[in-house]
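Provided herewith is a single structure, encoded as structure tokens, for subsequent inquiry.
Presenting chain A:
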Amino acid sequence: MSGVFVSTTINGDSVEFSCAADEPLLDVLRNRLGMTGSKEGCGTGDCGACSVTVNGRLVCSCLVLGAEVGGATIETIEGMADGDVLHPLQKNFISHAALQCGICTPGFLIAAKALLDKNPDPSEEEIRFGLAGNLCRCTGYDKIVRAVQATSKEMRGA
Partner candidate 1 sequence: MVEVHLWGALRPLAGGALSVNIEAKNIRELFKKLANEYPGTEPHIKRGVAVSINGKIYRDNWDTELPENAEIYLLPRIPGG
Partner candidate 2 sequence: MPLDTSYVQKTLKQVGTRPLRPDGLDKVTGRARFGADYNAPGQLIALVLRSPHPHARIRKIDTSKAEKLAGVKAIITSADLPDLTNGDRNMRDMLENCMARKKVLYDGHAVAAVAAIDVTTARKALKLIKVDYEILPHVTDVDEALKPSAPVIHDDVFTDGVEPKPTKPSNNNKRASFGHGDVAQGFREADVVVEHSFKTEQTHQGYIEPHSCVANVSPDGTGELWVCTQGHFVYRNQCAALLGMDISRLRVTASEIGGGFGGKTHIWTEPVALALSRKANRPVKLTMSREEVFRCSGPTSSTSIDMKIGAKKDGTITAAHGVLRYHGGAFPATWAEFGAMTAFACYDLKNVKSDSIEVIVNRPKTAAYRAPSAPMAAFAVESVMDELARKIGMDPVDFRIKNAAKEGTKSSYGPVYGPIGIGATLEAAKNHPHMKAPLGKNQGRGMACGFWFNFGGQTCTDINVTPDGTVTVAVGTIDVGGSRASIGLIVAEELGIPYDHVRVVIADTSTLGHNDMTDGSRGTFSTTMACVAASRNVVKELGKRAAKMWDIPEDAVVWEDGHAKPAGSNAGNFPPLSIREIAAGAGNTGGPIAGHNEMVADGAGVSFATHICDIEVDPETGRSSVKRYTVIQDAGKAVHPTYVEGQYQGGAVQGIGWALNEEYIYGKDGRLQNAGFLDYRIPVCSDLPFIDTMILEIPNPNHPYGVRGVGETSIVPPLATVANAMSNATGVRMTHIPMSPPRVLKAIDALKKH
């Protein structure tokens, strides 16, 4: 096993780590960097619980190698709030009860933010398809969609 040394930027901080060549970014975040906010629900890109952005692109961190992210800019759930000020999505997920058990919540928040960054005024259908890569088994998605709608409205000042 050849280890790889990687310098990268996570949530605005310069971070360096060594990892195994075949180690997914998710494992690096969770096991080497102590950032357990990204969750492993499947490890095969089917549940979205490990969603992060790499260079602005929404990805499943279980399907990215740690070795690949040298020089990249990574955003995870741990960097979503601005200090003690929650992102409007985080605030609305709580107030709309868009979570029950909460295991899928970090992934949904990252995916929803990526959606709104690209499309500030999505239709219900666009929200539903935009979040189709994130599985939730508790809520039936109803309150998640409503929380994203409310956030979109709030952020547009509508």
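Per the selection procedure, all candidates are chains of the complex that A comes from, given by their letters.
Convention: a residue touches a chain if its C-beta (ideal position, glycine included) is under 8 Å from a C-beta of that chain, and two chains touch if they have at least 3 such contacts; residues count from 1.
Values in this document were obtained by computation on a predicted structure and should not be read as measured data.
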Need the partner of chain A in this complex, chosen from 1 or 2. Which is it?
2
With touch defined as at the start, can you tell me which chain A residues reach candidate 2 in the complex?
1, 20, 30, 35-44, 46-47, 49, 76-78, 80-81, 86, 90, 93-95, 97, 99-106, 109, 125, 127-129, 131-146
